[in-house]
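The other protein chains are all here in position, but one chain of the complex has been omitted.
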Amino acid sequence: MPINKIFNSFDEVVADIQDGATIMVGGFGTVASCPTMLMEALDRKGVKNLTTVSNTTGFGSGVWKLMGYKFAEDMDILVRNGRIKKAIASAPVSAIFENNFEKLLRAGKVELEMVPQGTLAERIRAAKAGLGGVYTPVGVGTVVEEGKETKIIDGKKYMLELPIKADFALIKAHKADRWGNLVYRGSSRTFNETMAGAAKITIAEVDEIVELGELDPEEIVTPCVYVDRVVARPKEYGGDEDVIDEEAQASHDKFIKRGGA
Amino acid sequence: MPINKIFNSFDEVVADIQDGATIMVGGFGTVASCPTMLMEALDRKGVKNLTTVSNTTGFGSGVWKLMGYKFAEDMDILVRNGRIKKAIASAPVSAIFENNFEKLLRAGKVELEMVPQGTLAERIRAAKAGLGGVYTPVGVGTVVEEGKETKIIDGKKYMLELPIKADFALIKAHKADRWGNLVYRGSSRTFNETMAGAAKITIAEVDEIVELGELDPEEIVTPCVYVDRVVARPKEYGGDEDVIDEEAQASHDKFIKRGGA
Amino acid sequence: MEEKFKLDRQTIALRAAKEFQDGDSVNLGIGIPVLCANYIPVGREVLFQSENGILGFGEVTAPGEGDPDLLNASGQTVHPRPGMSCFGHAESFTMIRGGHLDISVMGGFQVSEKGDLANYMVPERKIGVIGGAMDLAYGAKRKIILMNHITKTGEPRILKKCTYPITAMGCVNLIISDIAVIEVTDKGMVLKEVAPGWTTEEVQQLTEPTLIIDPDCHEIELM
Partner (left out) sequence: MEEKFKLDRQTIALRAAKEFQDGDSVNLGIGIPVLCANYIPVGREVLFQSENGILGFGEVTAPGEGDPDLLNASGQTVHPRPGMSCFGHAESFTMIRGGHLDISVMGGFQVSEKGDLANYMVPERKIGVIGGAMDLAYGAKRKIILMNHITKTGEPRILKKCTYPITAMGCVNLIISDIAVIEVTDKGMVLKEVAPGWTTEEVQQLTEPTLIIDPDCHEIELM
């Protein structure tokens, strides 16, 4: 029987994500590389007490809609609806405004483990590669070193960083085939590529599903063994139009004025 | 001034490799993925007391010529001419015949550090990624564990494996541009891709140099920051015709009969 | 007494290939294992991975006909196939060590009762070839070992404890030999199938550990 990892529904593809699960969420921070429809589906499912592993914790769809993105929901939908118990992230709050994660953090309603971005990538890769841990020099002498085991190797101080394991990795890619091979676009590989295969189950949200053989073997970035499920975005965004509130408008304006996040 | 990493001569591109240097040699074992012309140039230079880091230690050009390869010289040229002091390799000898490395090893004329292939890849990557070491479960309970520091992490035993650093990485790629971006072909990425950037200086032997912009950004496997020098093979092999001796003939016949190495 | 048959290399490979299910990712070692690729039933989608960095490739080409940049780990040229992907060594062994392959099929010199595998070194030779063996023996979800049941001098290769240096501890799940199919379980080694003409007692005589005879133990089925 032919291999077929394609699911037809976003609700179905996240149906077995349970309360208390640890989920990796791909992307960098901007919504272009975020699995937006998976975020919406997971929110609809109403799951609670998630531990999340991601670069940021989301900024809300308003700011992205103002920047012209149609698929605009990011991890903030899980944050603002109280679905997250703990976040492991490198950039959990914004330099521009107080995101919902920061509000909950200040209110003592979520836990945070902040990890340097490269260490986050390496700890995720360690889980994927079956390693017990890695020694990194990044963060030595800073707050990140607190409570960590250190070791002098070749005259230099390193910290032991352990793998981050997860139940599900929710990632965004550009194209997939029915085997689960993935390609990305431009600067949108980010943590999507690194997380693929790092969790027990990897679910890829893609722009397009193509026939087996259409993806050039030299160009496939994520070989199919790392991917368990694939689900395609609809051509047109069919979700609710989000309310663009004053805060989103202010954040957007600040972003444009500053020339970046 | 435009960036130009292209060298015009194999002799020139290896001219600063000194006696006693540690060199990584890319490829897997079959000559298709081996930087053959760099091996010849390094041999011509007459360098001594090398420490090498590679998957195999070479099998000699005879067997490859019989299999139809024109660029057929592998690491054996350095071995048989007594240029190697120590080899770090995963498959240093052949299952089919006694290669020159095995002869020298039995005669006590070379040292060997045998490393499981995945650990070899990971130790090379650790050097490239600036890590102090990694904990791997592979080899626990075997001869490989002897003398290694071990650690129980999450109830499981791992061994500490340290980065392998080198002065030069000599690799083979398919195409390069003047910035040093590289693409490979099919199954020939192997250790070439992993070693690119892992040594102080990376030298890539390529089939073809193309104009900047001809390589698809999505298809570039080795981004240019990992590559210091590029040198192209001539279209036609101009080296000496090697003598195909009885041993090479016998090895070749055994290979064909066995259905592989 | 019934005539006894021993499975030849091709037949061992044929039996092993029966273990591969649709969607399984499988690494085939050098020797008998690589022959398994010839025995995949039509329509079954099995993904072969080769540690030199290709996944989902096709059959071995006729000698001299293939692309030298498309080789399996045994150095044979293979055909490309839709869905195939290429990658480097660090990625290849991330796949292997990280448990992303379903099956590793390897040759073996010895297997112990607890599933220790010895397949990288014949002590008499004094030098072994570790290659990818330790990674593959550790990392794949299921390890299938193909080997002759006894040595050329008649000594058992399936032992209470390996006398050869081991490749990995407690890693073997299934042994397919020229006379038997044996599963390695927590309770011990379970004899599942015997070659035509062989009794379970005769297999036991050539096997050092005491075998648990599966109630359904039957003649090796090839189809």
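Per-chain residue numbering starts at 1, and chain names A, B and C are given in the order in which the chains are listed.
Here is the rule we use: contacts are C-beta pairs under 8 Å (C-beta built on N, C-alpha and C of every residue); 3 or more make two chains touch, one makes a residue touch a chain.
These figures come from a predicted structure and were not determined experimentally.
All shown chains touched by the missing chain in the whole complex, by label: A, B.
Touch with the chain omitted from the figure is made, among A:3, A:25, A:121 or A:206, by A:121. Across A:105, A:131, A:164 or A:224, the single residue that touches the chain missing here is A:105.
The chain not shown here touches chain B at positions 1-3, 125, 127-131, 177, 179, 181, 197, 211-213, 215, 217-218, 220, 223-226.
For chain A, the list of residues touching the undisplayed chain reads 28-30, 32-33, 55, 68-69, 90-95, 102, 105-106, 114-122, 124-125, 136-144, 174, 184-194, 221, 255-256, 258-261.
Note that only the chains that are shown with their structure count from here on.
The most distant chain from chain B is A, comparing centres defined as mean Cα coordinates.
Looking at contact counts per chain pair, the maximum sits at B-C. The geometric centre of chain A is 36 Å away from that of chain B, both derived from CA atoms. Between chain B and chain C, the centres computed from C-alpha atoms are 28 Å apart.
The mean-CA centres of chain A and chain C are about 38 angstrom from one another, to the nearest whole unit. The multi-chain contact residues of chain B, meaning those touching 2 or more other chains, are 122, 136-137, 184-186, 221. Residue positions of chain C touching 2 or more other chains: 54, 80, 86-87, 93, 97, 139.
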